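Before I ask anything, here is the structure I am working with.
Not every chain is included here, but those present sit where they belong.
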Amino acid sequence: MTFIRNRWYVAAWDGEVANAPLARMICNEPIVLYRKLDGTAVAMRDACPHRLLPLSMGMREGDNIRCKYHGMVITPEGKPCEMPLTHERVNEKITTPVYPVVEKHRYVWVWIGEPEKADENLVPDFWPCSAEGWVFDGGYMKVNCDYRLFIDNLMDLTHETYVHMGSIGQKELMEAPLETRVEGDEVFLSRWMPNIDPPPFWREALKKTGKVDRWQICQFIEPCSVIIDVGVSPVEAGDTLESHDSGVRGFVIDSMTPETETSCHYFWGMARNFDIHDAGVTARIKAGQDNIFNEDIEVLEGQQKNIALNPDMKLRVLSIDSGGAHARKIIERLMADA
Amino acid sequence: MTFIRNRWYVAAWDGEVANAPLARMICNEPIVLYRKLDGTAVAMRDACPHRLLPLSMGMREGDNIRCKYHGMVITPEGKPCEMPLTHERVNEKITTPVYPVVEKHRYVWVWIGEPEKADENLVPDFWPCSAEGWVFDGGYMKVNCDYRLFIDNLMDLTHETYVHMGSIGQKELMEAPLETRVEGDEVFLSRWMPNIDPPPFWREALKKTGKVDRWQICQFIEPCSVIIDVGVSPVEAGDTLESHDSGVRGFVIDSMTPETETSCHYFWGMARNFDIHDAGVTARIKAGQDNIFNEDIEVLEGQQKNIALNPDMKLRVLSIDSGGAHARKIIERLMADA
């Protein structure tokens, strides 16, 4: 097992869950997601408790799903309310597992583990995804790698130089000093670049000339997310690593929900506090991220395959890997606990 | 193991076995089928006893097959009659297993198990496939599911309503009472619908207006067949569940020969005692069945995959599943015996 149980996992973007059932495997469990007539999201095991046909092949009826095979009707509580023979007594012992669901920060979250432990307050605080004065959008990709390889990738920004050579890579990034810090179950990897010329993207966002302070702060949030605080502010504002709201700021929000031991669902996006009503900026950021993440996926899937082919070699931890290494240790400890 | 040994299995339609060798795996055993010059069907392990190349890649010579690799010639008895070097002494100890074969009721049957136990009288009595006054035709499909899931499917006609929603499904079928009966190693599932309006297909077959009695009697015949007796007769004829030959009658004849534990060969067809010289009726019935069975296959293959993905859930048996459940118990018992 490579996942932490008893956790909320991003299962889908809010817009992906609709009237028609959506099938998605989370942490090795096949799940069907849909919305009730009142808009509430539902998550159940994607198997009719009668003969195990995927419920996602079925038909929606009111708040329920009617199985495509014998027509058993399953409620959002995972219980039958109509049997295959309409006159047959409903047997409520024949159930399909139901998953606690919360919709927050534009995501539909599903609780994997013991349902009675599900507490809405345990959903990670992705506040920039839903705060006043901010806008958030992004996309979804399926990636054939262990989600922890993806965390390693995001908790280290030096790879940008080579993996993203043709897009955002810059040799200068390699030179800025990095600071790694562990706080409880969170890991922070920070880089402060004082008094520099802003790169084109940020100059345009700031709408102002002159030198800036620039930052990149990667934060690992268990079980499987990385949030990267990025932005620039005018030097004269005197911002610091601890407090930097005088300029323009964004959060790259990434969740890598495990599908199986060797594949994951990648939910990526960016929240920002500038040009928030400009849909063109949103679209350009999304297109750029999509492009960049495809470069990462090529590397991650190559790495996943090659780890299996070279059982005598092991992943080495250099200083640049300390963020990912700390994250893995936290995952390891929480798996043992949960 | 999920198959009964020491049984006759449908290996092919009569027309599928010809001069050219046909490769077909039955119960995990690769078999090659062909006809001798006198028309008799032959079944052997599909492997040259010399270097194991499939004999089905070879060339027919008289009643024999010459292996494509080194030219060893194998007789229908599985023995060499010419060695790779023509002057070499024939070694009759180098043999390939041969399977008892019977051709009956338009099928080529192969005996899986101990050859000495093969008795032609043990071939199931599919009499409508070859009786005077009847015509029989059908088709073949390869299906990626355990053959027992297919038996479940055919021993329960309530699924028609949902699986065949767009073709033959009718809500009324769900309402007619069902009777399950076990007789020795056979299971019967019967439905008698007295004094009703015939559906279009049967009205046309009967060539007569007025109310009819209608029946559907599913019969499980071990190891892997289901025959469904269907038809209508005029109410005034006074037919009964036990005796109903006053109208028009058909038998849907289905055999699901195991290929592996998770795949089977589906031989389907219909025998009927009306319009027996009308090739157009035959063609329309075949086209209709082909269409309907593709709907079943979608469900069966979805079920097979999902059973593997949900190891913590199990198939539940409701009253509608009693036919299949009885059939599975009989299979279980006969597997232990055989």
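Read from first to last, the chains carry the letters A and B; within each, the first residue is number 1.
Simple rule for what comes next: a residue touches a chain if its C-beta (ideal position, glycine included) is under 8 Å from a C-beta of that chain, and two chains touch if they have at least 3 such contacts.
In this text the structure is predicted, and so the values were computed from the model without any measurement.
Asker: When 2 copies appear, how many make the full set?
Answerer: Altogether, the complex is made of 3 copies.
Just so it is clear, only the chains that are shown with their structure count from here on.
Asker: Could you please state the distance in Å, as a whole number, between where the Cα atoms of chain A are centred and where those of chain B are centred?
Answerer: Their C-alpha centroids are separated by 50 Å.
Asker: Hey, which residues of chain B end up touching chain A in the complex?
Answerer: Interface residues on the chain B side: 152, 156, 158-159, 161-163, 174-175, 299, 302-303, 306-307, 309-310, 313, 315-316, 318-321.
Asker: Using the touch definition up top, name the residues of chain A that touch chain B in the complex.
Answerer: So the residues of chain A touching chain B come out as 25, 30, 45-47, 49-54, 57, 59, 66-71, 83-88, 91, 94, 96.
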